[in-house]
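Have a look at the structure below, then the notes.
The complex appears here minus one protein chain, its other protein chains still in place.
Naming follows writing order (A, B and C), and every chain is counted from residue 1.
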Amino acid sequence: MKKFLNNPEDFVDEMLEGIYLAHPEVTHVGDDLRCFVRTNPVPGKVGLVTGGGSGHLPLFLGYVGENMLDGAGVGGVFQSPSSEQVLDVTRHVDQGAGVLYLYGNYSGDLMNFDMAGELADLEGIRTMTVLGRDDVASSVVGEEHKRRGVAGIFFAYKAAGAAAAAMKPLDEVARLAEKASARTRTIGVALSPCIVPEVGRPSFQIGADEMEIGMGIHGEPGITRKTLTPANEMVDEMMARILAEQSYETEKDVAVLINGLGATPLEELYVIYRRTAQVLDQAGARIRHVFIGEFATSMEMAGASISVLQLDDELQQLIAMGANTPFFKHIAQ
Amino acid sequence: MKKFLNNPEDFVDEMLEGIYLAHPEVTHVGDDLRCFVRTNPVPGKVGLVTGGGSGHLPLFLGYVGENMLDGAGVGGVFQSPSSEQVLDVTRHVDQGAGVLYLYGNYSGDLMNFDMAGELADLEGIRTMTVLGRDDVASSVVGEEHKRRGVAGIFFAYKAAGAAAAAMKPLDEVARLAEKASARTRTIGVALSPCIVPEVGRPSFQIGADEMEIGMGIHGEPGITRKTLTPANEMVDEMMARILAEQSYETEKDVAVLINGLGATPLEELYVIYRRTAQVLDQAGARIRHVFIGEFATSMEMAGASISVLQLDDELQQLIAMGANTPFFKHIAQ
Amino acid sequence: MDTLTSHDIPQLFARLSKVFADQKEALITLDGQVGDSDLGLTMAKGFAAADKAVSELGDAPIEAQLKAAGAAIARAAPSTMGTLMATGFLRGSASAKDCDDLRTEQMALFWRAFRDGVAQRGRAQVGDKTVLDVLDPIAMSVEADAKAGTGLSTAMDNAHAVAVDALERTRDLVAQHGKAAAFQEKTRGIQDAGSTVAVILIQTMADFVSHGAARPVGT
Partner (left out) sequence: MDTLTSHDIPQLFARLSKVFADQKEALITLDGQVGDSDLGLTMAKGFAAADKAVSELGDAPIEAQLKAAGAAIARAAPSTMGTLMATGFLRGSASAKDCDDLRTEQMALFWRAFRDGVAQRGRAQVGDKTVLDVLDPIAMSVEADAKAGTGLSTAMDNAHAVAVDALERTRDLVAQHGKAAAFQEKTRGIQDAGSTVAVILIQTMADFVSHGAARPVGT
């Protein structure tokens, strides 16, 4: 295992210490470094809380900031935060307008957020939940509620963040987050596994000329293993999965996210985007927003994912809004 | 070689096509995709031109944008752009106020920029040159002019970009760029080599428990090969090299850049920053600006570099200024 | 032993902590097949924390011991299985309210509460290829033995035996929950990782009841 770290058990907390040292606009609740919140809350605003395992930077905590989220429960590498931590974050970010939980559809997170929400409700804090479940590889059509949340949750963050910043009420923020989430489709491909520091060895083996289509972002192996093809062919295959679920006959506007899993050079993401844009163009879509880079990683996994959000007028405006977090800066045009 | 690409020879141009498709705020001069410029030049401003090999994104072209640079000559992977390309970019960005060439100290680039500058002078375009030469591992004290330019050139870009945006004249922009460059020190470490697509195999071999201190950003092997140590020890050793050349007795303010070489997870960069901040604090420095992420990569190399710029009042103001390029967004506080 | 008292509980958790530390690598590998390889880490951490919490309690009733164990696991290992094990112990703790010791009858209540807590929290059904597929037979077996008046030691051995069978049968199921669910048909033939944890748990308890703390731990 070749990594820059000290004791593997201290990895997450030392990372957090580094983040707090670098970015005074975020802080933690009480003594627990893993209860991650904005330093300056916005009075009266709906609180947006996410959370999940570490090892996915900038996901999850990286989206805490202006016009985005208010807090995140930070778990160990690829592990859920505890319900206690989520509850602490919830209490801290609540401004009386209620709190939206917005996180990926994973059983560990689900249970802990549910428990936190039950306890928060007892304390008079109203919570609602919207899940990221954009990974088309993880469940068939008709079973979308079972899908994993991967990089596409970024769009739900952006929509919810903008809606909350516009001081919309909790139900409305939840409605918009849910709409963004439901209209997002993601498909990923991995070329190499990743190593959880405390495990110290790769999570799966993959041949020198193989790729995994539909890998998870926790080092889970992919759904289909294939021989590595040229980038264009690979994108065509990936996009076919997305196009099978989204038609651009009436609603043409889309936002696209090309996400690197960790080790893949930015150059290659642009090669992927080039083909993605060609395919979308041919399908009749009009690309209104493009985000390319690392948005949801799996440590040092080599791989990429393509997410497409089908926009309507209200989503288009929310996605267009500027945002400013330590890890994500979007300057509105 | 596991990469997302089509024909290796098309890699750079397909990447550029992806970039132009994604970012309408940049374009190319005439038919040559590799002559990279801003779409909307600022009338009367000093032109800032950089350039160098591909494979380093966001370096070099990623810094072309608002309050940063105006153009970049884009070479093949790890290769210089041609003098003709630099000249074409120069002609295009010149607004009558002259052009500053600001690039890394490598012989291929030097010769091509020199040739372009000679030809530009013949056409009545005044050019000046400032070199990034921040890599302390590449030459001893007293021979600083021989040093390689690595990630720290980012600070010179930022200083020069801000100065030019403030409509300062060419000599003044050059003076400030030179000051930023001369006050920047960088030291890097690599854990794995990278693969140039057209070569198809790694540029060097490194053992499973080894690190290369002072590697180049073109897959050159490191100056010293050592057994991988815990992150804190490694940072201490790296910072000792920088501290040996910078003292914080009178000038305490610094800007710090923690740069990932490509495959290293952001999490690990924050573990490195944590220690860097501790070391700088102990040395009496005051960190005024922090940049953490990928600023100058070597394709998918695993590794990191630490750059420290010793600020004075005028540099501090220039570094603080906001910037907005497709690849780098800085929101001033 | 035909009963577990509050004096035994700390030793039982010490044993569990040791067993899950030993099984760490095996569980990592198991979870890696159609999951994220963390199960060994989380179980080792969770039961180590439970051990510590229980041992630090000093003299305390069983209910408090089990509650401390559950709360410690919830904090130390909030993964799917960590949270479910925590829920199980917390619910089991409530079922042991005012018990001075656990005989077969109380043990049946404990496992029923454990299973019901897991089912409720995880929203899984028997047959969904989860830990529930082993917890349910355990609960039913101990319940039957309680009705039949079987001694604790035998009841635990019986439960262990049905658990081992049930674990084997998870191979025939298709995962409906957790990270494995994405793999659908591919999970057929693979032994469920969480169910393996349940078998280790009941085996260690059965062993402990039969042989006390003296017997060396092994699998």
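Methods note: a contact is a pair of C-beta atoms (placed from the backbone, for glycine too) under 8 Å apart; a residue touches a chain by one contact, two chains touch by 3 or more.
Predicted model, so just to flag it, every value in this text is computed and none were measured.
The missing chain, though absent from the view, touches B when the full complex is examined.
Check B:Asn6, B:Thr50, B:Asn67 or B:Ser80 against the missing chain and you find that the one touching it is B:Ser80. For the chain left out of this panel, the touching residue among B:Gly18, B:Gly216 or B:Gly262 is B:Gly216. From the options B:Asn112, B:Gln246 or B:Thr325, the residue with contact to the chain not on display is B:Asn112.
Take chain B: the residues that touch the chain left off the picture are 75-85, 106-108, 111-112, 114-115, 135, 137-139, 146, 148, 196, 198-199, 203-204, 214, 216, 218-221, 223.
In this section, only the chains that are shown with their structure count from here on.
Put simply, the chain nearest the middle, going by average C-alpha positions, is A. Centres computed as Cα averages put chain A at a distance of 29 Å from chain B. Rounded to whole angstrom units, the spacing between the C-alpha centres of chain B and chain C is 55.
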